[in-house]
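A single protein chain has been omitted from the complex, and every remaining protein chain is retained in its original position.
Chain nomenclature is as follows: A and B, assigned in order of appearance, with residue numbering initiated at 1 for each chain independently.
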Amino acid sequence: MSQKEKTTIVLFSGDLDKAIAAFIIANGAAAYDHEVTIFFTFWGLNTLRKDSPVPVKKGFLENMFGKRMPRGANKLGLSRMNMAGIGPKIIKHVMKKHNALSLPQLIELAQEQGVKLVACTMTMDLLGLRKEELIDGIDYAGVAAYLGDAAEAKVNLFI
Amino acid sequence: MSQKEKTTIVLFSGDLDKAIAAFIIANGAAAYDHEVTIFFTFWGLNTLRKDSPVPVKKGFLENMFGKRMPRGANKLGLSRMNMAGIGPKIIKHVMKKHNALSLPQLIELAQEQGVKLVACTMTMDLLGLRKEELIDGIDYAGVAAYLGDAAEAKVNLFI
Partner (left out) sequence: MSQKEKTTIVLFSGDLDKAIAAFIIANGAAAYDHEVTIFFTFWGLNTLRKDSPVPVKKGFLENMFGKRMPRGANKLGLSRMNMAGIGPKIIKHVMKKHNALSLPQLIELAQEQGVKLVACTMTMDLLGLRKEELIDGIDYAGVAAYLGDAAEAKVNLFI
């Protein structure tokens, strides 16, 4: 029976810098052969959005958040020093210069390494997000599934 | 001897969305029979405020924060998409539509399930909050009590 160490991260935040931190920790833990789960809730779900609009019928209220929130990993802003969008551009530029992976590449690597990406179905409802709008290859679950993983994990972070 | 799993959450944030996340995780863990503690510190204490002003004598500085901070779970704003108070209204509306519990109901449920709600006495002093201003049925303690719980818990989150 395999007894892999486990790591879970709740990604609540929709900030580029926090998402980068979450994926660097997740990929690091996966490289150490941990079983890693990232549970995306609230604004963290924006990290998983496809970058072009997906034609789904929505009510007025469902559109209130959906239309205003960033579409995908490439569009997120910084929690600080956002400077009207200049901050994220600088960070991306400097990351490239240092040969660091970009957020979309970090997400791809996570999927290749078998990191489980789980979208929180309850907050998808609250924010009016549909499965069609999120990237492929992810799971959908509620808080119970997260807690099941977290109770068996050594490292549990809320980001 | 009962050996219940333990879960602790530090609720530092005073945002509606983060408080909802904290209480959903706490109630979930309690439903799995974990012993759960939420330790409220800094702006997280606002979640526990009574919703009407309580007549207590305060100095000028003590009022600086107290008068400006939201009174209770019903008055919290969102960490994003607050849109001058429209965001919280939408979230509350949509939660109701989906038959999700409101934050005040989540707090009540937590208390019914025996989740220990602990107000951090040190930060109460810093923010000029008095016991009379907080809801009934909560505990008061310092960081030492939190650490005692956290060292025995499997899941420890800072929200």
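Quick note on the criterion: a contact is a pair of C-beta atoms (placed from the backbone, for glycine too) under 8 Å apart; a residue touches a chain by one contact, two chains touch by 3 or more.
Bear in mind that the values here come from a model prediction, so they are computed numbers and not experimental data.
Of the options A:42, A:65 or A:158, the residue whose C-beta touches the omitted chain is A:158. Considering the full assembly, B:125 is the residue among B:112, B:125 or B:139 that touches the omitted chain.
Residue-wise, the contact with the chain that is not shown comes from B:143, picked out of B:31, B:54, B:83 or B:143. Although one chain is not shown, part of chain B still touches it, namely residues 10, 12, 14, 41-43, 61, 64-65, 68-69, 122, 125-126, 128, 143-144, 146-147, 150-151, 153, 156-158. Chain A residues in contact with the hidden partner, per the touch definition given at the top, are 5, 17-18, 21, 24-25, 28-29, 32, 34, 79-81, 86-87, 90-91, 93-95, 98, 100, 154-159.
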